[in-house]
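Before we start, here is the structure in question, set down as structure tokens.
Left out: one protein chain. Kept in place: all the others.
Then we have chain A:
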Amino acid sequence: MSERLWGILVDSFGKILLPGLTVTIPLTAISFTLALIIAVAVALVQFAHVPVLQRLARFYIWVIRGTPVLVQLFVVFYGLPGVGILIEPFPAAVLVFSINEGAYCAETIRAALESVPKGQMEAGQCVGMSYLQIIRRIILPQALRTAFPTLASTLIAMVKDTSLAANITVTEMFMTTQRIVARTYEPLALYIEVGLVYLLFCTVLTRLQAVGERYLNSKGAQRS
């Protein structure tokens, strides 16, 4: 490797990592948190067969899962201004990613809710607990334990999907790299470099997932 190329890589590492820490990670963290809140609500109205809301939930999941996230980003960022709704790039990305991932996580959580044995609900009823009390204290915690590995996978996928936000002018890691490439003409090395930074982030998350699962297992959440 030439000294020049090495210099570029060393010099750009910090420049790529910085928007990773200040944009990619906050974008992922905020969007995923909101996605989880949406997902729990959407999963619960289906699990509890709440009329009307249940159908709305199915419609939401149908539309969001059936359209590309890139199209959703373009609709919100480039399309909505046409009807007078202007959203800054970062909030637009948060909006799209949380709504998008919310649909996928909702299905994960709904499946997990339905996998909790029926006897758990009946036992709760027999000790006099209300439906909502049983959902909140017995069913949902067990479902989230079951859903945890899948949700962790979704989170890891989301870290990488945030690179699509470059298309709506969010200056995250990937866009920063594109700019450095435009200046230095070293696409191969620099795109591999940014790939390695994503890999680094995801490695940390994978480790955290393992720690999380160990903790949950110590809480007796695995089924006998």
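Operating definition for what follows: contacts are C-beta pairs under 8 Å (C-beta built on N, C-alpha and C of every residue); 3 or more make two chains touch, one makes a residue touch a chain; residues count from 1.
Note that in this section contacts and distances are computed from a predicted model.
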Pick from "Ion-translocating oxidoreductase complex subunit B", "Cystine transport system ATP-binding protein", "Pyridoxal 5'-phosphate synthase subunit PdxT" or "Multisubunit sodium/proton antiporter, MrpE subunit" the UniProt protein name of the chain that isn't shown here. "Cystine transport system ATP-binding protein"
Out of A:I138, A:A152 or A:C202, the sole contact with the unshown chain comes from A:I138
From the listed residues A:P68, A:P117 or A:P187, report the one that touches the chain absent from this view. A:P117
Residue by residue, what part of chain A touches the chain that was omitted? 117, 119-120, 122-130, 133, 137-138, 141-142, 145, 219-224
